[in-house]
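All protein chains but one are shown at their positions in the complex.
Right, chain A next:
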Amino acid sequence: MSAVKRACAALYWLPSLILLTDLYTLKQVSGRSMQPTLNPDSSLLWRDIAIFEGLLTHYYGRYRRGDIVAFKSPDNAKYQLVKRITAVEGDTVRTLPPYPDSEVVVPEGHIWVEGDAFHSQDSNLFGPVPLALVNSRLVYLIWPFRRFGSSTSPANRGVHPRVTPAGGKIKSRMF
């Protein structure tokens, strides 16, 4: 009988567990593309760990220029990339070399993402990213401790020098 009870209890708490894991997740960031914001010293052995906000960001559509987001790589759905949003829909971006056109208007429902470091696999390689591929936004850096706190510093809130904003707003409300 107690086994049945335990199973019932597990079933009862399962939805809230799923909800919690969808709300906030821990992610370990590897790679050098977001230097100096993330993984500033790649010679050290650890990688940065950060809290990512999933459902709430999605629900309210809180994707703004300057946010760091995690999204599925458009080329390979098995990998996730962490990059900074530099432009939202309607903005005009002056692109960097790998991209075929010199200037591009970010289409409806897409964002333009770039890494902070120079050599990074970003929108200059694969073009604008559909928002449906984005699953969470970085809210806090928690490891290493000495850099504990918000990592999207206000200094980076300004518009990127290669971006002409159009005042476009991303459609909010998911459901």
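Everything that follows uses one rule, which is that contacts are C-beta pairs under 8 Å (C-beta built on N, C-alpha and C of every residue); 3 or more make two chains touch, one makes a residue touch a chain; residues count from 1.
Rule of thumb we're sticking to: contacts and distances are computed from a predicted model.
Trainee: The chain dropped from view, which UniProt name applies: "Mitotic spindle checkpoint component mad2", "Signal peptidase I family protein", "Growth hormone-regulated TBC protein 1" or "Large ribosomal subunit protein bL21m"?
Mentor: Listed in its UniProt record, the absent chain's protein name reads "Signal peptidase I family protein".
Trainee: Specify the residue from the set A:27, A:72, A:94 or A:162 that touches the hidden chain.
Mentor: A:72
Trainee: For chain A, enumerate the residues touching the unshown chain of the complex.
Mentor: That gives, for chain A, the contact residues 72-77, 107-110, 126, 130-134, 171, 173-175.
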